[in-house]
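The structure follows.
Only one protein chain is missing; all other protein chains are in place.
Chain nomenclature is as follows: A and B, assigned in order of appearance, with residue numbering initiated at 1 for each chain independently.
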Amino acid sequence: MKLTIAQLAKRLGAELVGNGSKQITAVRAVETADEDTITFVTDPRHIPKLKNSHAAAVIIDRAVETLEKPQLLVKNVNAALIETLNIFAPKLKPPAEGIDPTAKIGKDVKIAKGVSIAPGVVIDDEARIEENTVIAAGCKIGRNAKIGRNCRLDCNVVIYHNCIIGNNVIIQANTTIGSTGFGYCTIDGQHKLIPHNGGVVIEDFVEIGANCCLDRAKFGNTIIGAGTKIDNLVQIAHNTVIGKCCLIAGQVGISGSCKLGDGVVLAGQAGVTDNIEIGNDAMVGGQSGAFHNIPAGKQVFGTPATDKTEAIRIIALTRRLPKLVNEVKKLTARIERLEAAKDDK
Amino acid sequence: MKLTIAQLAKRLGAELVGNGSKQITAVRAVETADEDTITFVTDPRHIPKLKNSHAAAVIIDRAVETLEKPQLLVKNVNAALIETLNIFAPKLKPPAEGIDPTAKIGKDVKIAKGVSIAPGVVIDDEARIEENTVIAAGCKIGRNAKIGRNCRLDCNVVIYHNCIIGNNVIIQANTTIGSTGFGYCTIDGQHKLIPHNGGVVIEDFVEIGANCCLDRAKFGNTIIGAGTKIDNLVQIAHNTVIGKCCLIAGQVGISGSCKLGDGVVLAGQAGVTDNIEIGNDAMVGGQSGAFHNIPAGKQVFGTPATDKTEAIRIIALTRRLPKLVNEVKKLTARIERLEAAKDDK
Partner (left out) sequence: MKLTIAQLAKRLGAELVGNGSKQITAVRAVETADEDTITFVTDPRHIPKLKNSHAAAVIIDRAVETLEKPQLLVKNVNAALIETLNIFAPKLKPPAEGIDPTAKIGKDVKIAKGVSIAPGVVIDDEARIEENTVIAAGCKIGRNAKIGRNCRLDCNVVIYHNCIIGNNVIIQANTTIGSTGFGYCTIDGQHKLIPHNGGVVIEDFVEIGANCCLDRAKFGNTIIGAGTKIDNLVQIAHNTVIGKCCLIAGQVGISGSCKLGDGVVLAGQAGVTDNIEIGNDAMVGGQSGAFHNIPAGKQVFGTPATDKTEAIRIIALTRRLPKLVNEVKKLTARIERLEAAKDDK
């Protein structure tokens, strides 16, 4: 794909400042862009880097007067960047519509029009796949599971029985949805599995990374709210309910029966203990362990996680412990001298 | 499935207090139970919640006199709960006995009666599958691996060559058993893989979650003791030996050549460094890092993990550091005044 800068400006609805005749073939970061590519600036602090960038042009939300490069002025750089990336995306052949002959489809399965079922897929009885959904090679769809329309299940995804996936959901390779949760009763020293009669409900526009595990509920459902995005290798335990538009980064683990509000952000490798509530727009820092309820809007850090500002202050103070110990030692000596002086009298 | 309360009481061997004529269709938690469902109380602290619960009845180990709801009195609520959940479990068609024609079975493979081998399964030469075991779609069983009877391997599980799985073992989707461990010798700056001639032995009644990795041993075996339960996304490295009836929660990582006793509990995201021993019934807290041997029965917390009570006390004290720093500052001022007073004389 090649476009002139002017053509791209037109497609983005951008105001072009400078010469639009040069052809570009891709979009790149400021540091790695070359003369055939366009770059972008989402943060005004990066404007100085533009001077030394080899990029042919820049997508930006304000004109930079001193810059010699052509500029494409847009209201929302992020939206324009996504559109530009889509324009230059490698053209992948759309997956073949229909059911590959090596797929194994159970009884009473309903498959809507426009669906693509790749080789080696196994769909159990009574499952239902809505329009235009793509099930990649090696996926397994359990009995009576429902997959909405416009979904994309990448290779080797496993959906257990009775799970419900909404519309426009993406699930990446090797992810497991609906495994039995880790719920045991210890009776006479033996751990007895508690049957998990519930399921998993994944709402519309959820996107889930690769190699994740979302466990089914004991009763009711484990629920992922609409628009929530989940990174790779994330564990979400039984009966947990996650709100809308949350961001859950890589290797996060959420224990059972938690309740997360909307817009919650969990940074990489964070952990959430069971049965706690996290309010809307709260944020748990990287590698932090949420052991108690977190009110809406609060940012926490550390294990156990506490108010982020306070946690950082405490960390700074622990680093000054050698100094503090030394100070106390010196004070002790001074007191000894004072005591000796008193005794002398 | 519908049962009257009286019918359920009879099946559970429970003493019925109150009217048993109402029909129920499921069991639910106290908070979410409705008029068609029964609930349960395992912890007497939750008895007060029963008043406002919509549940039609309750399974409990002591009669609550003030309660208007019908009560099913049992000795062990957990055992009764498991039985009740099994009664109301969604009825799944048992997997078809026999070998699906798309499965690929190697030479000299022994498959006992009652075994179910689903589509796309690959079983290499000389493997052996005992009675009534269910191998779900997409599983791969390596050369000379042995799977005991009454096991359930969910979709896409991979068992490498020579691994031995006992009886009544459950392994959930996308789990890998018998991958080569992370053992390298660095020779002239290059990391050379140490061949892993050993295997993995999983004893009876072990249950393993989804997307786990259990590595094979360099020599001898990585061993998971009978009755141990492992959650999702757990890593168990080469040559580690785990005792009986341990509980290993989600995203735990156990390094190589560790030795865990019986009844050990590792909470979520805990880590265990290589070559250490953890005694019977010891407990490692969530996100904690066991860097040293842990004696039997001990509970540890933190990274590096120390005695849990002490670790919590230290955490509380670090949070009081701002106060301590301030106290030391004030003491310094008071000493200065004392010193000045002395000098005045």
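Convention: a contact is a pair of C-beta atoms (placed from the backbone, for glycine too) under 8 Å apart; a residue touches a chain by one contact, two chains touch by 3 or more.
Values in this document were obtained by computation on a predicted structure and should not be read as measured data.
Of the candidate positions A:L81, A:I99 or A:A145, contact with the hidden chain is made by A:L81. Considering the full assembly, B:T176 is the residue among B:T4, B:N76, B:T176 or B:N280 that touches the omitted chain.
Although one chain is not displayed, its contacts with chain B can still be listed: residues 102, 104, 120, 122, 125, 138, 140, 143-144, 156, 158, 160-162, 174-176, 179-180, 182, 184-187, 189-195, 197, 211-213, 215, 218-220, 233, 235, 237, 251, 253, 255, 269, 271, 273, 287, 289, 291, 303-304, 306, 310, 313-314, 317-318, 320-321, 324, 327-328, 331, 334-335, 338, 341. Residues 26-29, 32, 76, 78-79, 81-82, 85-86, 88-90, 92-93, 100, 102, 118-120, 136-138, 154-156, 170, 172-174, 205, 207, 209-211, 227, 229, 231-233, 245, 247, 249-251, 263, 268-269, 286-287, 302-303, 315, 318-319, 321-322, 324-325, 328, 331-332, 335, 338-339, 342 are the ones on chain A that touch the missing chain.
Methods note: only the chains that are shown with their structure count from here on.
Averaged Cα coordinates give chain A a centre that lies 25 Å from the centre of chain B.
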